[in-house]
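A single protein chain has been removed from this complex, and every other one stays in its place.
Here the chain labels run A, B and C in written order, and each chain numbers its own residues starting at 1.
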Amino acid sequence: MAEFLTGAAFFILAVTALGLFRVLRSELAVERMMAVQLLGTGAAAALVLLGAASTSPATTDVALLLMLLAAFSCAAFTLGQSEEPGDAPAPKGDES
Amino acid sequence: MSALADLFTLVMVAGGALLFLAGTLGLLRFPDTLSRLHALSKADNLGLGLIVLGLLPQVGSIAGGLKLVCVWLLAQLSAATASQLIAGALHRRKSGR
Amino acid sequence: MTLAALDSATLFGLCGAALAGIGLFVVIAHPGLLRRLVGFNILGAGIFMVFGAVARRGAAAGLPGDPVPQAMVITGIVVAFSASALAVALLRRLFDLTGRDSLEPPAAGKTPRAES
Partner (left out) sequence: MNLLLDLALVAWLVVLALHVARTGDDRNAIVAFIAFGLLLGLAWTRLGAIDVALTEAAIGGGITGLLLLRAEAHLRRGRQADGAPRQGGGAKTIVAALASAVVALGLGLAVLAFPSPAPTLAQPALAAIDATGLGNPVTAVLLAYRALDTLLEKVVVLLALLGVWALTPDNLWGGAPELKEANPPQPLLYLARTLPPFGVLIAVYMVWVGADAPGGTFQAGSILAAMWLLVMLAGLSPAPETRSRLLRLLLVGGPALFFAIGFLGFAVAGGFLAYPKPLAKALIVGIEAALTVAIALALGLLVAGPSNKAPAR
């Protein structure tokens, strides 16, 4: 069982992290933040799974903290965004 | 009984993991930002929800189970407000004010 | 089991070394002060991770790791954050006063002074 749970954690992390790497090259800053958000949820899911796999209950606390602060960093990001509505400069040199 | 619980965990966790895959694919493949946001919240809500549900039979104590449910509830709150914030930022950007 | 734990500790130790190198590179080579600050944080994370490898290898007596390096890292994270906050305040003040966000003079090619 533990092996399966660790495997599931790995799968979720792999999927969300690869998604993030793809999106990091996107032009829209908002989409990068969305990918980070997804990675945060994925990391929480992985932590919960790893906690169940290793029977160390405190691992769940880390997941709790990640979820508590997930919206926090997102709020910080959108504040920076809203300060300059019109001409948010597109990131340069990140094509390919 | 234990085998049944294990099977339940297996199915639920696998379902959750697949939802994360679906969410990521949506984020990468959907045509515009708002529908990508929509794909994202599916993974947030359902994916994590299924995993928490699947793990509930595996935890030994009631407190541990409550903590798991708390993780999911916090994720609900975070995901809902975060997508609102992102959509709002996007809207302001589009409308040019 | 012990072999696996050993391997994983060494792995993260090497990762810490690589992160410290990358962080140091950003601190030295990037002209923007804000980016240097991010690099400084990565450098710190790398060093902390080497400590984490030390702690992990010291797992004994039923503990998953040696508590002394772990406690040092916790203190270090808070101190590194305070240093970052001070640096951000300095940077904002510099920017407000001079309109520059790097220590390199706009035209002349003088070497930038070291960060405080």
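Throughout what follows, a contact is a pair of C-beta atoms (placed from the backbone, for glycine too) under 8 Å apart; a residue touches a chain by one contact, two chains touch by 3 or more.
On a predicted model such as this, the values are computed, not experimentally measured, just so you know.
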Inset, instruction - Give the labels of the shown chains that the missing chain contacts, considering the complete complex. - result: A, B, C
Legend entry - Hidden partner interface residues of chain B, rising order: 74, 77, 81, 84-85, 88-89
Inset, instruction - Considering the whole complex rather than only what is displayed, give the residues of chain A touching the chain that is not shown. - result: 3, 6-7, 9-10, 13-14, 17, 20-21, 24, 29, 32-33, 35-36, 39-40, 43, 46-47, 50, 56-59, 61-62, 64-66, 68-69, 71-73, 75-80, 82-84, 87, 89, 91-94
Inset, instruction - Considering the whole complex rather than only what is displayed, give the residues of chain C touching the chain that is not shown. - result: 4, 7-26, 28-32, 34-35, 37-39, 41-42, 45-46, 48-50, 52-68, 70-75, 77-79, 81-86, 88-93, 95-96, 99, 101-102, 109
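Here is the rule we go by: only the chains that are shown with their structure count from here on.
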Legend entry - Mean-CA-position distance for chain C and chain A (Å): 21
Legend entry - Whole-Å gap between the CA centroids of chain A and chain B: 12
Inset, instruction - Pull out every residue in chain C that's touching 2 or more other chains. - result: none
Inset, instruction - Could you check chain B for residues that touch two or more other chains and list them? - result: none
Inset, instruction - Please give the residue numbers of chain A that touch chain B in the complex, ascending. - result: 1, 4-5, 8, 11-12, 15-16, 18-19, 22-23, 28, 30-31, 33-35, 37-38, 41-42, 44-45, 48-49, 52, 57, 60-61, 63-64, 67-68, 70-71, 74-75, 78, 81-82, 85-86, 88
Legend entry - Complex interface listing, chain B residues touching chain A: 6, 9-10, 13-14, 16-17, 20-21, 23-24, 27-28, 33, 36-37, 40, 43-44, 47-48, 51-52, 55, 58-59, 61, 64, 67-68, 70-71, 74-75, 77-79, 81-82, 85-86, 88-90, 92-93, 96-97
